[in-house]
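Here you go, one structure.
Part of the complex only, each chain left as placed.
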Amino acid sequence: MDIQQILEDIQAEVRPLLDQGRVASYIPELAVVPGDKFGMVVRTVDGASYAVGDAGERFSIQSISKIFTLTMAMQLAGDDLWKRVGREPSGNPFNSLVQLEYENGKPRNPFINAGALVVTDVILGHLDNATETVRDIVRGLCDKDDIDFDLAVAGSEQATGHRNKAMAYFLKSFNNLDNQPERVLDAYFHHCSLAMTCLELCEAVLFLANNGVAPLSGDLVMTGNQVKYVNSLLLTCGTYDAVGDFAYRVGLPAKSGVGGGIVAIMPGQFSACVWSPGLDASGNSLAGSKALELFTTKTGVSVF
Amino acid sequence: MDIQQILEDIQAEVRPLLDQGRVASYIPELAVVPGDKFGMVVRTVDGASYAVGDAGERFSIQSISKIFTLTMAMQLAGDDLWKRVGREPSGNPFNSLVQLEYENGKPRNPFINAGALVVTDVILGHLDNATETVRDIVRGLCDKDDIDFDLAVAGSEQATGHRNKAMAYFLKSFNNLDNQPERVLDAYFHHCSLAMTCLELCEAVLFLANNGVAPLSGDLVMTGNQVKYVNSLLLTCGTYDAVGDFAYRVGLPAKSGVGGGIVAIMPGQFSACVWSPGLDASGNSLAGSKALELFTTKTGVSVF
């Protein structure tokens, strides 16, 4: 298969969709990103990589950071993590508080906001310098020392993220945060503000397609069994309340962010990352979802 | 790998669990099945099959029948099906009416009871003899002419299935049933009452591991793309409100029934079926789930 050609075909096919999504507007810094950006990268475990479009431009990874914080929390807390956060799809919007109240403050999974706040709290309980450690691990995974937080984005979230603040205080009221809500929120907003390219994200998550081994360094990030766990969580919980539709159309474990990025994993074979800022009603990149759907359809490769 | 030996090891390991689940009691016919039954079969697309325990004993397939009715409805109605039923995990018990009310009578997916009632209604709208046709297709898939409904089970459901009746009338009140609720319920209860063995179920669903082709007959049951669709729905919606946990532990598309059966699919490789009547709190076979978890852990084979 000519992967490069397939990516170029996809790029042409999704072009009409680029202006149909809605760029996230609740953060001024995200709202100004041009809606016609599109980049896509496929990086195989064998060392090959294929790229089209704006694949080398950094964007706000937002919720994709939840992969890295979950990975760290699984290493730090082991199975105790699952006493504080569940492993089930929520069936509700990513920032809903309803289920949290019915289920006494235990978030459904680590990929909805409430779950990621608990995951962040777990990391803060183990590390003095948790915020920077997460960044440094990401730097190491893709061997890029200049990956960093976008402090303007993080600051905007601090100023306007009322719903996330409500969630953190709500978790605290159920005794499911050990640290002060403001401290957890600060770390969380920083992680979400990391700016990376499609190429960098593909490198950074490639261990999930490579049985836990980071290809660049040869380091074992997690065991093969843990990789199976993370990929299953990505497939059942990684794309907000559209997981079923996404699995149906794309058929790969994936995580999206409101910055318009999506990373996807084909175990044993490759990681992929697509970026297009316009979002669909569920908060996933509209053209990005389509691009991944086209990729698995054209190649016939999916976990199903 | 010595699959036969692995199955025998698993059989020994799960024995202590056999009396820890709860046999479904709301139907008298299910309640009398001995709780210590256990059977397991793996059937590869290459023609090999491995079996342990009570693999040749028929049991009530119950919700596993939803695979067959969904397959038929996809063939009969095409994409129109998705106007009447969704593709998202529900995050709620399989027989909940709450979500149905909030979402105006459109069930979340075809594998919760409300969704299966709509699927049944779709089939009834296309076929004069829908109830028997479903049975005959199952017979054909595993080449066993004596597979049949258990009329005592179907009759018990008619007499005691008040919640399913509530659901059917509720769907009707939202105009999401074309036929009379009593007619839909009758067909639905019949399909659930089909009695099959683990071996027969493995044969019957093997097309989902074989790119849509039924191995016994060589018939194309559905296209490869449709297989991807069904398998993704199984993975995200097939095991009630424990889909996340099941995907995490087992990592295979699967469908369970309150009769204690579970079928699972490894695309391109095999189908598996396990039966043990004792259920866990989510309504999935307790020992059956564990057996499948052990199988994917011991073999290292899962979609992730």
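Lettered A and B in written order, each chain numbered from 1.
Note that in this section a residue touches a chain if its C-beta (ideal position, glycine included) is under 8 Å from a C-beta of that chain, and two chains touch if they have at least 3 such contacts.
This one's a predicted model, so the numbers in the text were calculated from it and none came from an experiment.
Participant: Since every chain shares one sequence and 2 appear in place, tell me the total number of copies in the complex.
Facilitator: Number of identical chains in the whole complex: 4.
We adopt the following convention: only the chains that are shown with their structure count from here on.
Participant: Could you grab the centroid distance between chain A and chain B? Build each centroid from C-alpha atoms only and quote it in angstrom.
Facilitator: That gives a centre separation of 32 Å.
Participant: Which chain A residues qualify as touching chain B in the complex?
Facilitator: Where chain A meets chain B, its residues are 86-92, 99, 108-109, 224-225, 227-229, 231-233, 235-237, 241-245, 247-248, 251, 253, 267, 296-297, 300, 302-304.
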